[in-house]
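Here the complex is missing one protein chain, while the rest keep their positions.
Going by the order they are written in, the chains are A and B; count residues from 1 in each one.
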Amino acid sequence: MSARLHILKEALRTGVVTKKYPYEPVKVPEGFRGKPSIDVEKCIGCGACVNVCPPNALSAEIDLNKSVKRIILFLGKCIFCGRCQDACPTEAIKLTREFELSTLTTNDLYQVVELKMAKCEICGKPYATIRQVLFTAKSVPKDQRPLLLLCSECRSKVSAKYISYARW
Amino acid sequence: MSIKLFMKSLWVFHLNSGSCNGCDIEVLNVFTPYHDVERLGIKLVASPRHADVIVFTGPITRETLPKAIKAFTAIPEPKAVVAVGSCACGGGIWYDSYAVIGGIEAFYKILREEYKVKIPPTVYVPGCPPKPEAIIYGIAVLRGILRQKQRRTYFTEKEVPELTKDLIINIEKYMESKSRKEIYNGE
Partner (left out) sequence: MHISTTKILDSLSKYGKIEKVHENTYFVEVSADKVREVSEILHWKLGGHFSVTVGSDERPINGYFKVYHVFLMDKQKLSIIVHVKVNPVVPKLPSITPIIPGANWHEREVHDFFGIFFEDHPNLERLILPYDWPKGVYPLRKDVSIRGLRSKLLKNNAESEGKRKAEEEGYIVPIGPYHPALHEPEYFELYVDGEKIVDAKYKGFHVHRGIEKVAEEKLTINQIPFIAERICGICGYTHNVAYCQAVENAAGIEVPLRAKYIRSILLEIERIHSHLLWFGVLFHLLGFDTGFMMTWLIREKIMDLAEVLTGNRKNYGLNLVGGVRRDINSEKIEFSLKTLNYVETKLRSVLDKMLKLKEVISRTKNIGLLNRNEAKKLSVVGPVARASGIDTDVRKHHPYAAYSEVEFKVPVYDEGDVYSRALVRYDEVFESINILKQLLKNIPKGNIMADEVKIPEYRKGLGLTEAPRGENVHLVITGRDNKIYRWRPRAPSYNNIPSTLIMLKGENLADAPAIIASIDPCFSCTDHLVIIDIKRNIKRRIRLKELARRRQC
């Protein structure tokens, strides 16, 4: 008998613990992994996040007619792991602290970033976004920077000439 | 929307179509004392014939597909669907395995083409697993109490600098002379 009374006493002592959500907001701790969001000023369209995403929620498309590259983020497939945040070279994609993401259609769960691509000087094919070329130019020595304006096939043909001359 | 016919309370039927049980336990957590969704009038029922709303979790596996179709068509009109978790919204991390149909969108395609069934209003709750508060928010959006916050965004670049040899050899001077916003002319 005393076991039952003891449980009743404990239940009364605990009292009411219900949180008043959705009539009051609720706080999340620091470091919470919420919705990922791409900062459109910092993104250079390199596609490093696309390579590491396990469920392929991030994907990249190249449109040759308009010569643009699109990075597409679909929140429906995202597993909120944070690997894109670790891989980005310019800290453009970060996990925020939002968790209220419900929508009535899947169309609203997309974020698309469209960036213009640079065309190769020799063959005219688009090979990388303009922002990516400007970003990598800083870490390349000055005399080799003109090679950045070519696509990878033309670049290897041009630099082969330098190597063959260097033997003499 | 026909779902507005329900002024106060919704009776919910929960169907697990191949989930890992993470989202199922969060759905059960919503009925425990800290979140207590029964104060909003929502009850868990045992048969789809008594229910108004069906809660799906899990990517729909091949083995559970006929069972899911039967349970879905057994709910009387008007009805609604809540897709909880990243597996139900888009297939999740299993989206192209050989044993998985791939989430609610693919399920609706089968229903529309083979069974000629009208698609009911649906709410998607992404998360892996979504917090119990996020599930309550999803049901509030379905009932029309709260408005949805997440919208589609599309960004395009306006003007870009022209790439010449001169610019790229003196890139540091160019970067210092203009502000970041002017180079990456965005909005």
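Keep this in mind: a residue touches a chain if its C-beta (ideal position, glycine included) is under 8 Å from a C-beta of that chain, and two chains touch if they have at least 3 such contacts.
Source: prediction; values computed, not measured.
Of the candidate positions A:Pro29, A:Gly124 or A:Pro141, contact with the unshown chain belongs to A:Pro29. The residue touching the chain not shown here, chosen from B:Cys20, B:Leu40 or B:Leu146, is B:Cys20. If you put the hidden chain back, the residue from B:Gly90, B:Gly103 or B:Pro129 that touches it is B:Pro129. In the full complex, subunit B makes contact with the omitted chain through residues 14-16, 18-26, 28-29, 32-34, 46-49, 58-59, 61-67, 69-71, 74, 92-94, 96-101, 110, 114, 128-129, 131.
Taking the whole complex into account, subunit A touches the unshown chain at residues 3-4, 6-7, 10-11, 14, 17, 28-29, 31-33, 52, 54, 79-83, 86.
FYI, only the chains that are shown with their structure count from here on.
Per-chain Cα centroids separate subunit A from subunit B by 20 Å. Of all residues in subunit A, those touching subunit B in their complex are 17-19, 21-22, 26, 35, 40-42, 54-57, 68, 74-80, 98-116, 118, 130-131, 133-134, 137-138, 142, 145-146, 148-149.
Within the complex formed with subunit A, the subunit B residues making contact are 33-36, 39, 86, 89-93, 95, 103, 105, 121-128, 130-131, 133-134, 136-138, 140-141, 145-146, 148-157, 160-161, 163, 165, 168-169, 171-172, 175, 180-181, 183-184, 186-187.
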